[in-house]
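First the structure, then my questions, so here it is.
Here the complex is missing a single protein chain, while all its other protein chains stay put.
Per-chain numbering from 1; labels A, B and C assigned in written order.
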Amino acid sequence: MANSRYEYVRNRELPDPLLPNAYFVVRIDGRGFHKFSKHYDFAKPNDLNALNLLNAAATAVMRQLPDIVLGYGVSDEYSFLFRRRTELFDRRASKIVTTVVSTFTAAYTFLWPQYFPDRPLVAEMLPTFDGRAVVYCTKKEIRDYFSWRQVDCHINNLYNTTFHALMDKGGMSNTDAEARLSGTVAADKNEILFSQFGINYNNEPEIFKKGNVAFRDLKKLVEGEEQPENLKLEDMNLDKEFSSKNAKAKARRRIQKAEIVVQHVDIIQDYFWNERAPWILADE
Amino acid sequence: MANSRYEYVRNRELPDPLLPNAYFVVRIDGRGFHKFSKHYDFAKPNDLNALNLLNAAATAVMRQLPDIVLGYGVSDEYSFLFRRRTELFDRRASKIVTTVVSTFTAAYTFLWPQYFPDRPLVAEMLPTFDGRAVVYCTKKEIRDYFSWRQVDCHINNLYNTTFHALMDKGGMSNTDAEARLSGTVAADKNEILFSQFGINYNNEPEIFKKGNVAFRDLKKLVEGEEQPENLKLEDMNLDKEFSSKNAKAKARRRIQKAEIVVQHVDIIQDYFWNERAPWILADE
Amino acid sequence: MANSRYEYVRNRELPDPLLPNAYFVVRIDGRGFHKFSKHYDFAKPNDLNALNLLNAAATAVMRQLPDIVLGYGVSDEYSFLFRRRTELFDRRASKIVTTVVSTFTAAYTFLWPQYFPDRPLVAEMLPTFDGRAVVYCTKKEIRDYFSWRQVDCHINNLYNTTFHALMDKGGMSNTDAEARLSGTVAADKNEILFSQFGINYNNEPEIFKKGNVAFRDLKKLVEGEEQPENLKLEDMNLDKEFSSKNAKAKARRRIQKAEIVVQHVDIIQDYFWNERAPWILADE
Partner (left out) sequence: MANSRYEYVRNRELPDPLLPNAYFVVRIDGRGFHKFSKHYDFAKPNDLNALNLLNAAATAVMRQLPDIVLGYGVSDEYSFLFRRRTELFDRRASKIVTTVVSTFTAAYTFLWPQYFPDRPLVAEMLPTFDGRAVVYCTKKEIRDYFSWRQVDCHINNLYNTTFHALMDKGGMSNTDAEARLSGTVAADKNEILFSQFGINYNNEPEIFKKGNVAFRDLKKLVEGEEQPENLKLEDMNLDKEFSSKNAKAKARRRIQKAEIVVQHVDIIQDYFWNERAPWILADE
């Protein structure tokens, strides 16, 4: 057929596999969200509707891609951890990353009216996200990655909470508030909040302080359904060796049926990984 | 700051630059659009509303990213050609590809109600796209790439037009129509269309036969504005050397102001490249 | 300076870093060694001089590059394991691999006359090697990699030993010997060797059965020198955290002074890794 003369260009596509048997995180970031959040008048320092929309979009991504075992989001970013042995799209990086980004974008755009019913999107200012995959070898690195994001969340939220208190309640200008906070450490900001504005930072909402941890809650499911006597939660990880193909298929069904929950909990300490969701990073 | 302990994970991100000074095409493809188009009841063999929406989304991408010099779309795919020397996002592949995919997805989702006012999107079936960048060294390869896509468009459209005529007008079953077309060449299909259904394939709409060619029409603009005596259209290519920084900045403004048009014209022959839009692949 | 006009081409070099914090193996293979070994009349099925030369070249590589913690060689190939956190050449793949290949080639060529004094190299048939780096995330994968190579050594040696016995002692032709072995399993070959030729494969030299395991013997060194009371051998791994910079520098000196030994021992079972050289893959 005449096509063959040109079809050679198809072979110019270069392979881009992610390293086999390695963890990887796909992180997406809002593009120009400073401007975007201003345009749609997001509440400062945190907009609860915007966070709920972010979580709804992340949940849509995780429902589509069962090999994502954990999500963590804050502000206009979300990180998705894939299980180590996933063979999704033959581990082709661009296919995986664009699918995450597109699914997230479609859901965010589609769900917008539910979260901002009185502020319709306009064509000139649509929500868009870029993304990248980052490969990690060890559980320690994965733990450290999510600790990095959660510490970042805390630092930014403490700063922003104090900054906006100085302006909104203290009547300071933007510049003065910035100058006031320059060089301060966490303790200073806590002190400002408490002594000047009567705010105990510890009592701020967990969603702002801890960010958003999205995962399949196998506990609920496993409790709800009939659970084999000997099944341990930490074994419900598809990267592990199963006693049989059948056992693996069963686990897969169970995982896909599990509810995807979003919690605002600590993921730096061991408790989350060992007790709350021990199947996410199971021992090999 | 406490963060530093974890921040090392940031350095795990590997560089992914596209080869400097090379052309590249970002092609996006609808995910699961067979099912998607069925669900939303797209007309067969071609849905004009869906194509117009596709073009509207592509136009939104090209308005956002002025370094895209050409788009070509058909069915549920679109290819975007970037100019050779673009320094967009330092040529990082994942950043470029995800930005294209996300901008396309957001526009497609947002504009949907304008093109399908009576068929609202549902959360379980949102439009999503994957994407990839492919690098090409020469103008010949770029010409061949777009020829490949346009020949593909023709082959598929002739097949689909005949196939649906056999079913819709000829009353054949899906299986029978498939069997009837098995092993036929283009001339056979033309003959079936003409003799059985009185359809002259040449008179079919150009948008179905040729697909969709999106580009900035510098002619219109240049004619509309005051044009320097000595400016040649084939020089309006930002990859070329300009006489001065000022001349380049002028050209850039002009290009950004140009209307983005979508035409249904031949891009296999020379005419498009030499006469209609000679600035797209200018000589070096 | 006039140079600047052309110097831009320097920036066309693309980065090729190996994944940070991952193990990697550089494996080199003799190019055309079937022909090469014939030309220089290597003994069949194994040439002891050739193996000794191979080990000498590998030792030269490991002396040059202290971040190689293990080598394994057989026939005309050698695998070199780098410690996980090495920052050698900023982990640039091509720089690392070419340095290994070049150092190996130079040593092999230079040392040749010591091992084959009566068969001088000729210009038309020089020993050359290609190489590649392969990244692995886990200790298990590293163990499996070396098990793979040692099992391969065993399989090939059993086959070759039987094959050459059939020809050299049994008077079979090449083709007949091949046919005789077709479809046989290990037990069959052991049986042939024993019943037809009185050879007990278990009594064959370890160097042929197990291949060549090259590593720094810290035991010798540590025993020879004054050893801090509390130093454990499994802590002598530069990837581990040291109590101080000074402790690390001390360890580094000790490692560089250690004798590089080549042993013909099992590396599939745990003993080698846990008892003989516990510092090679220390716990993190």
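Going forward, a contact is a pair of C-beta atoms (placed from the backbone, for glycine too) under 8 Å apart; a residue touches a chain by one contact, two chains touch by 3 or more.
The shown structure was predicted, so the numbers you read here are calculated from the model rather than taken from an experiment.
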Among C:152, C:217 or C:266, residue touching the chain not depicted: C:152
Omitted-chain contact residue, chosen from C:51, C:101, C:177 or C:193: C:101
Residue ranges of chain B at the interface with the undisplayed chain: 19, 21-22, 135, 137-138, 140-141, 284
Hidden partner chain, residues of chain A it touches: 11-12, 14-15, 17, 19-21
Residue numbers in chain C that touch the chain omitted from display: 1-3, 5-10, 12-14, 16, 28, 31, 60, 93-95, 97-99, 101-103, 105-111, 121, 123, 126-136, 141, 144-145, 147-148, 151-152, 155
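In this text, only the chains that are shown with their structure count from here on.
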Copy pair chain A, chain B: interface residue numbering same or different (half cut): same
Most central chain, Cα average position: A
Chain B and chain C: spacing of chain centres that average the CA atoms, whole Å: 52
Centre distance in Å when chain A and chain B are each reduced to the mean of their C-alpha atoms: 32
Residues within chain A bordering two or more other chains: 135, 141
